[in-house]
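Every protein chain of the complex appears in place save one, which is left out.
Take a look at chain A:
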Amino acid sequence: MIKISSLAHVYEKGRSLRFPCWEIADMEQWLLLGASGSGKSTLLNIISGLLEPSQGEVLINGTDLYTLPARGRDRFRGRHIGIIFQRPHLIRSLDVLENLALAAVMAGLPIDHERNLSLLHDLGIAELAKNYPDQLSQGQLQRVSVARALVNKPDLLIADEPTSSLDDENANQVIQLLTTQAKDNGAALIIATHDRRVRDHITKTYLL
């Protein structure tokens, strides 16, 4: 269960943002909606433990994220939160399968190659396992980064505009995969988006 309360963030330039309280029960799927510049990415960064808020707290499964030491927070994020960015960032010196394995290694978990391969298979990119990021299209890269977010069976899956760079078919497949995989893994799902194609799949919304 995820809970944020009395959260506020002050930007370097002085602009400040307040976020309404938000409770997400286990395995709930939410859309995070808001005009661009309304702080969607900021909120996602705060929830994923990447950006310390000026005030307020983030509770994930009873753990207050920002009372953990920096190192513990990194580890917690690695094991409990899967993140899909707007741009698919993969390590370019590693191939697809190695990029997935990296997620486990960085979180200090054992590598499960079979699971990684089946994830790639579910995303329809099994044949790209040995390819390097430079050889993949934007859509394929995005699907790899979805797979990477799922590698450690996270409790919470966070996606920041995951479908913005994909065509209808790919977008549908990715949303399907996000929702079904989130369910299968017992993970809650937050998708920040303005993409209409996503809105049809998820009903709960949090508006900024």
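Quick notes on this one:
Rule of thumb we're sticking to: contacts are C-beta pairs under 8 Å (C-beta built on N, C-alpha and C of every residue); 3 or more make two chains touch, one makes a residue touch a chain; residues count from 1.
Please note the rule applied: contacts and distances are computed from a predicted model.
Only one chain is not pictured, and the protein name UniProt records for it, out of "4Fe-4S dicluster domain-containing protein", "FtsX-like permease family protein", "DNA polymerase IV" or "Aspartyl/glutamyl-tRNA(Asn/Gln) amidotransferase subunit B", is "FtsX-like permease family protein". Interface note: of A:I60, A:A107 or A:I202, the residue touching the hidden chain in the full complex is A:A107.
Note that of A:A8, A:I91 or A:A126, the residue touching the chain absent from this view is A:I91. The chain not shown here touches chain A at positions 41-42, 45, 48, 50-51, 70-71, 74-79, 83, 85-87, 89-94, 98, 101-108, 111, 148, 152, 160.
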